[in-house]
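With one protein chain held back, the other chains of the complex are shown just where they sit.
Going by the order they are written in, the chains are A and B; count residues from 1 in each one.
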Amino acid sequence: MELELFTALCTAAVAMAVPLLFAGLGELLAEKSGVINIGLEGMILLGAFAAFAVAHATGSNAAGLAAALALGGVWGLGFAYFAVVRGANQIVVGTAVNLFATGLTGVLYRSIYGVTGTAMTIEPSPTIALPGARSIPILGQALLNQTPLTYVCLATIPLMALFLARTRAGLELKMVGENPNAAATHGINVARTRTSALVACGIFCAAGGAYLTLDYTHTFVEGMSSGRGFIALAIVIVGRRRPAGVLVAALLFGFVTALQFHFQALALGIPFQFFLVLPYVATLALLALNAGDTNAPAALGKN
Amino acid sequence: MGERLATSALAGGLGLAAGALAIVLGGGNPFTAYAALVEGALGSSYGWSEVAVKSCPLAITGLAVALAFRAGIWNIGAEGQLVAGALLAVWFGTSMPTLPALLGIPLTMIAAALGGALVAAAAGALKLRRNVDEVISTIMLNFIILGLVGFLVQGPLMESAARYPQSDALPAYAQLPRLITGMRVHVGIGIALALIPLAAILLYRTRFGFVMRASGSNPAAARTAGFAVNRTLFQTFVLSGALAGLAGGIEVSAITHRMYESFSPGYGYTAIAVALLGRLDPVGVLVAALLFGVLEAGSSSMQRVAGVSSVLVSLVQACIILALAAIEHRRGRRSDRWL
Partner (left out) sequence: MPLLSLRAVSVSYDDVSALRSTDLDIEAGEIRAVLGENGAGKSTLMNAIYGMVAAKGEFLWDGRRVAIDNPAEARNLGIGMVHQEFALVEALTVTENLALAVEDGTFVDYDRVRQTARRRADELGLDIGDVDLEVGELPVGSRQRIEILKALLTEVRLLILDEPTAVLTPSEIEQLFAVLRPLRDSGVAILLITHKLGEVMALADSVTVLRRGAVVAERSIADTSQDELARLMVGDMPPSQEVERPPARGTMMLELTAVSLRDKPGRARLDEISLEVAAGEIFGIAGVDGNGQQEVYEILTGHTAATAGTWRLAGDIVHGASVEAVSNHGVAVIPPERRRDGAVLDMAVWENAILDGQILALHTSKKGLDQNRAQTFAAELVDRYRIVCSSTEATADSLSGGNLQKLIVGRAMARRPKLLVAFNPTRGLDLGAARDVHQAIRGVTQWGGAVLLISTDLDEVLALSDRVGVLYRGQLTDGGSRPFARTDVGLLMGGIRPARDTPAPTLGTAGDG
């Protein structure tokens, strides 16, 4: 395979992986606290829209990002209100979040920007080349010549691992997800911990959405999250609910997704839909083979 | 019953109010928009026909979801099951020999139900045999089916003309007849209407329905009572999938006649809102499906006349679900704060 093609593939893989990683890390926190959030898809979409709308209006991508993150936090708080405070079913709330996001972004997009034939675009976020970007083959281009948000995303992985492995708050989070009653005997407020995790989850998802509009497509298209929230759900499972595992799974699925773009060039003789469904098939296979040993928190999904 | 009706009405009102708020936020006039919606849906016989056309798959998939939820099965996969049903119907319909319609249509419908049932059975087996959460498995299956359709309509099932990524049209003897010339209202709506009382009888008048409801509400008590809980759950998976598949079969047989990638505008997801608003009751599902049918049928006219995007409907549905969730909060919290 040509080096150039492979470099392009790896670069695209990282770009595809970033939103998955953001959402996956958010879901990781939520699940560690015992809440399953199937509303990632909607949260990504809302973040993407907020980032685009504010960046378009102000001309500042930073303002767009800030707006998206703030909205993501509010969104997580809303999820917590229904699922934690009111004790509503987490699946029901997640479903509603996805529908809500589709509706809200669609209505607002069309009423603000009208139904124009040409897509509205914003200034692309600049890429920053780190030392080594040119000299290291393949990975230099893929990892060291990226947008700031990509660096933030990649830096979050070790931070998240550190948070879970070394901090008091991380330990409290794990306890709440595994055994809320035991957590309560330590004086940990279960509802507050879960709410915080969901707010963080909302912020992470919004960051993933903001990446899509600000760094990747530079525009907004209705429904542009296109299933990424569900792949994120899958990578959390495939990554066995560990930050490093989520990273590997995200890069793997990012690479697989990137393959479709270069599909014809590659002439692999496999239908490209195979790559599209690979994350889902892999998740199902893993769950089926690993029954009972998925590293899932004991209290996941229970109110 | 009155209280439940009031709760549903309140949630419906809150959903429409939230939609109005979104219209205002976008600089539109909610009254104009809703008036256009109602006019579009109910202002003409064509509109009424479209309401019936949109309500039909919602009612059947709504039933599929409601029955599953009643048994405590979180089937998020009605979408995939619906598509799988349509897929199998098309495969069967386009490959079977020429048959009289009296035979061709029922066989096509059976194929559709089988398609949905197979997908749901997979999720059921994964849950009961391998302890895989059905929420995750049905979501994953939705996307797998979607990918499969994409592959098939560009490959083995692609139309003979090989121009567009879509299947051949079903032969006439596999098409559900339409009732009025120039309108899309079709015989399948009769099937939906017949399924409502059948589902009600199943739920409330049979041993199976009784055991299913008991298992859904309190599996521990159902086991103690000596009911075969796991068997009932698996059968409910299959039944739910068969209904969703049938909905897909009716849709492809009566409306689209062909299979293509964006075949379903998310009926299987809207079905969750239909089932919840209908309070998991067959008659409630019918009412909710009609309401959402009006919203869906009128939304394009709303978009045309008032410039409000038709996806507003999703927003309204979401707010109805959330309102129901907030009203129906947990009862009987214990007085201790920490345990």
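Heads up, the rule we're going with is that a contact is a pair of C-beta atoms (placed from the backbone, for glycine too) under 8 Å apart; a residue touches a chain by one contact, two chains touch by 3 or more.
For clarity, every value in this text was computed on a predicted model and none was experimentally measured.
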Touching residue (missing chain; options A:58, A:121 or A:185): A:185
Touch with the omitted chain, as defined above, among A:174, A:242 or A:262: A:174
Residues of subunit B in contact with the chain not shown: 201, 204-207, 209-211, 213-214, 217-218, 220-228, 332, 334-339
Residues of subunit A (touch criterion as defined above) contacting the omitted chain: 166-169, 171-172, 174-175, 178-179, 181-187, 297-298
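The rule we apply is simple: only the chains that are shown with their structure count from here on.
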Length of the line joining the C-alpha centres of subunit A and subunit B, rounded to whole Å: 28
Subunit B residues within the subunit A interface of the complex: 19, 22-23, 25-28, 74, 76, 126, 129-133, 135-137, 139-141, 143-144, 146-148, 150-151, 154-155, 269-270, 272-273, 276, 303, 307-319, 321-322, 325-326, 328-330, 338-339
Complex contacts: residues of subunit A adjacent to subunit B: 36, 38, 82, 86-89, 91-93, 95-100, 102-104, 106-112, 114, 181, 184-185, 222, 227, 230, 233-234, 237, 271, 273-274, 276-277, 280-281, 283-284, 287-288, 291-292, 301, 303
